[in-house]
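Only one protein chain is missing from this complex, and each of the others stays in its spot.
Then we have chain A:
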């Protein structure tokens, strides 16, 4: 285990050391102490390594992550795991707004609550939130799954494409073109798998599924004469 004390080293030095693991992994386990809300910690990783951040992280922590497993033992600021490609990012506390924004793949687990716009424009990531999420979450979500064990704020899934959304608690309101859908066997199976991967002991049958009504983004034959 290699540990960087961010009260002594800079975030840039820490990130560079992690980036240097890209081709040949020399050390599997990394840790950072005293993050003190600093931005851009463990951004752009591309190696099969595990990184533990002990404390609260600032903006964009673990952004663009590929392959690595990043755990934040505290809260995360805006845009945690934004544009993640693969790997696992786990936030032990709360995440601020735009968690997992535009992320293409991998798994983002938030053990506390997530703020507004969680999973905005997500493109294939799986996001599992133990607590609740804020307003405008999954706006224009294209692909992947969003699981919420608590409640969802206003305008969930506005202008949604094909993300599978599962919410156990209440949904304050659904956004344009987002509707509640039937929970079929394949959805229970998918949700069971996601909850297991996240390590959350929840009953999948207690969740409701939401998805796109496909009225906004698909071509309608009624409009053919307009083209």
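What we mean here is this: a contact is a pair of C-beta atoms (placed from the backbone, for glycine too) under 8 Å apart; a residue touches a chain by one contact, two chains touch by 3 or more; residues count from 1.
The working rule: contacts and distances are computed from a predicted model.
Of "ABC transporter permease", "HPr kinase", "Cytochrome bc1 complex Rieske iron-sulfur subunit" or "Glutamine amidotransferase family protein", only "Glutamine amidotransferase family protein" is the UniProt protein name of the chain excluded from the display.
Touching the chain that is not shown, out of A:18, A:38 or A:62: A:38 (per the contact rule at the top).
Residue A:116 is the one among A:32, A:45 or A:116 that touches the chain not shown. Contact with the chain that does not appear here is found for just one residue of A:40, A:71, A:97 or A:121, A:97. Among the residues A:40, A:75, A:145 or A:212, only A:75 touches the chain that is left out of the figure. Interface residues of chain A with the unshown chain, by the touch rule above, are 36-38, 56, 58-59, 75, 77-78, 93-94, 96-97, 115-116, 134-135.
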